[in-house]
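Before I ask anything, here is the structure I am working with.
The complex appears here without one of its protein chains, the remainder shown in place.
Chain lettering (A and B) follows the sequence in which the chains are written, and residue indices restart at 1 in each chain.
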Amino acid sequence: MTAGNFHIPILTLLIFTPLAGAVIVALLPSGGNRRPRAVALAVAVCNFLLSLALPWGFDATTHRMQFVERLPWIPEIGANYLVGVDGMSLLLILLTTLITVIGVLCSWSAVQDRVKAYMACILIMEAGMIGVFVSLDLVLFFLFWEIGLVPMYFIIGIWGGERKLYATLKFFLYTVFGSVFMLVGILALYYAHGSLTGQYTFDLLKLVEVNYPFGLQCWVFLAFFLGFAIKVPMFPFHTWLPDAHVEAPTAGSVILAGVLLKMGTYAFLRFNLPLLPSASIAFIPYILILAVIGIIYGALLALAQKDLKKLVAYSSVSHLGFVMAGIFAVNQQGIDGGILQMVNHGLATGALFLLVGIIYERRHTRLMDDFGGLASVMPLFAVFMTIIVFSSIGLPGTNGFVGELLILVGVYKASVPTAVLAATGIILGAVYMLRMVQRVILGRVRHPENETLKDLNYREFLTLVPIVVLIIWIGVYPKPFLRLTSTGTAHLVETVQSKHAQLMAERQHTAGYQPVSAVFSDPRGTNATDSARPHSVRIGSARIIREEL
Amino acid sequence: MTVTLNHYLLLSMVLFSIGVMGVLLRRNIIIVLMSLELIFNAANLSLAAFSYYLQSINGMVFVVFSITVAAAEVAVGLAILVAVFRFRKTVYIDELNQMRG
Partner (left out) sequence: MFDIIWLIPLFPLTGAVANALAGARIGRKAIGWIGCSAVALAFLVATVLFFRLTGLPPDQRSATVTMFGWIASGGFQIDAVFLADPLSILMALVVSGVGFLIHVYSVGYMHDDRGFGRYFSFLNLFVFFMLVLVLSGDFLVMFFGWEGVGLCSYLLIGFWYEKKSASDAGKKAFIVNRVGDFGFIIGILLLFWSVAGQGVQSLRFDAVFDAARHLPPHTLTLVTALLFAGAIGKSAQFPLHVWLPDAMEGPTPVSALIHAATMVTAGVYMVARNSVLFTLAPVTGEVVAGLGIFTALFAATIGLVQNDIKKVLAYSTVSQLGYMFAAVGVGAFSAGIFHLMTHAFFKGLLFLGAGSVIHAMSGEQDMQRMGGLYRPLKATAITFIIGAVAIAGIPPLSGFWSKDEILYEVFRRGHPVLWAAGLLTAAMTAFYIFRQVFLIFSGPSRADEHTRSHIHESPRVMTVPLIVLAASAAIAGVFGFPFFKGGSPLHHFLSPVFAGGVHHAGAVAEEAAAGHGATAFILMGVSVVAAVTGILLAAFLYAEPFRRRAPSGLHPEVLAKRFTRLHNLLLNKYYVDEIYGKLIVDPLTRAARTCLSFDLSVIDGLVNGTGWLTRLTAWFSHQFDIYIVDGLVNSLATLVRYSSGVWRGLQTGYLQNYALIFVVGVLLMIAGVLVVI
């Protein structure tokens, strides 16, 4: 907790308000769709307002976790109910609560069937997502990670499109497949920490204090990578995304693109970098290659699409390639840009899905060829689409530019060819996005059905306005947002560099009499007392190697 | 000729055998019940005979008990019989094979 007298467990409230809301919605008497919608909206708005309290009490000058709550949960295995936020998770929580409100609003008339269950699903998902962003205990994190999956499984599987079962199973199984490896990684760290220090715990803040041997780091990195990269999704693991997006109802797509994908990139930042610094550094080239392939490949795929939702889905692959490249530049600008770009992508892509949903609701088609000339019949829609598309392209003055620029600045420092190749994504982004704009809103109205389309109503207008405001705000004055994250980022970069340097130095030093892997050939840690001691050095006393910036 | 214990026992045996045959062979459940009475009374007869022969009152007591129990048994048996008849509309025992495996 920041101030000594700040005793409201705000993070717990944030998690449990939507859960309670879900219960209330589920218990409402059946019949009538208005009431569940209204209750869900009220809960979502309450939670959003509650989350707005976070930046007020947040102290941006320290990298430490804030609003921390710690309760013993399963003391036998060292699992705690431990939650807290830093700037990065704070931004993502705000994004989550906002996107949830928008998700409820945009399903107002689109979902007519089993509204109670639907709204309950959305609220449970909100709880799961916030839980992921605040958990500082690996078991808790894993729990929330999986909780988020279930409602999404139902949202796609029940309220989805034609191939909903295929899509939802693919989404669910793919993600679970990854999270199994993640669980293995978590356990490996747990035992490693236990054998090195004698303390068996899942507490991230404690786990991070130890510098694990290089071999173990690499294996855990790979396990985590599989779990997170599928969620992001990175290049070869991306094929669940278009299917899930296409079949999901609008709110599902919005939440999926807006928040769920960020869980993957967030986890890379929260776990891989600080816990496995040396492995992260060793894997940088491979990740950058995958990220660049994702950027270009996703853009090319988007270029070949006829279906609007697929186009936006593939553009997500491209954009998240940017985020990954930024994160694995492992410097201040890259990571700051990556975090900001997560938010930006959530806003812009979420809004694009909203727009697609708006015209889908009117015409029941998502093919670009079925539209054209909408600027004449839906001028307001056209205005929003133009603004959001240009944010997605990364035009200066919109949020997309700030994020992409920072990422490029960071990546350029880490690897010039990567930056150059990534920058081609900016050209391709303009190509496929403008192609979409031209096919959908420009030109003449070619189909008579489109001539009578109604422009946005007040509800749709309301869902889009906050996004556009944020797009311009972050584009013109991103400082308040960057200020939240920069201290944490600086500390993260420092941690990674110093831990890595320390490990490398030790490796050279101890190479003569004991290889690092020897410590781990004895999993019980019987010799941990003597030979493994040097590995468990606290960061606080470590020599800090400052990055140039 | 004097009536000795053996005569009583012989009579008792005959009555018993008639009773057993009746139980085993007759189809009418009323006859089966009556045959059961016959078996009872065969037993009672030999009890009484032995009591007299051994000059012991115990046998007499048993006989009195036994007759009482038999009366009760007949009452229960007839009640069941009436119930069975109401239910199945028959008193022929070969038609009552509900317990068949």
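Everything below uses one rule, namely that contacts are C-beta pairs under 8 Å (C-beta built on N, C-alpha and C of every residue); 3 or more make two chains touch, one makes a residue touch a chain.
Note that this is a predicted model, so its numbers are computed, not measured.
Participant: Which candidate, A:Leu143, A:Leu303 or A:Ala501, sits in contact with the chain we can't see?
Facilitator: Checking each option in A:Leu143, A:Leu303 or A:Ala501, the one touching the absent chain turns out to be A:Leu303.
Participant: With the full complex in mind, choose from A:Pro9, A:Pro55, A:Gly215 or A:Gly443 the residue touching the hidden chain.
Facilitator: A:Gly443
Participant: In the whole complex, what residues of chain B lie against the chain that is missing from view?
Facilitator: Contacting residues on chain B, toward the hidden partner: 20, 23-25, 93-94, 96-101.
Participant: To test your reading of the contact rule: which positions on chain A touch the chain that is missing from view?
Facilitator: Against the left-out chain, chain A lists 170, 173-174, 236, 238-240, 297, 300-301, 303-305, 331-333, 336-337, 373, 375-376, 386, 390, 395-397, 401-402, 405-406, 408-409, 412-413, 419-420, 423-424, 426-427, 430-431, 434-435, 437-438, 441-444, 476-479, 482-483, 486, 489-490, 547-549.
Simple rule for what comes next: only the chains that are shown with their structure count from here on.
Participant: Mind checking the centre-to-centre distance between chain A and chain B? Centres are C-alpha means, answer in whole Å.
Facilitator: Taking the average C-alpha coordinate of chain A and of chain B, the gap between them is 92 Å.
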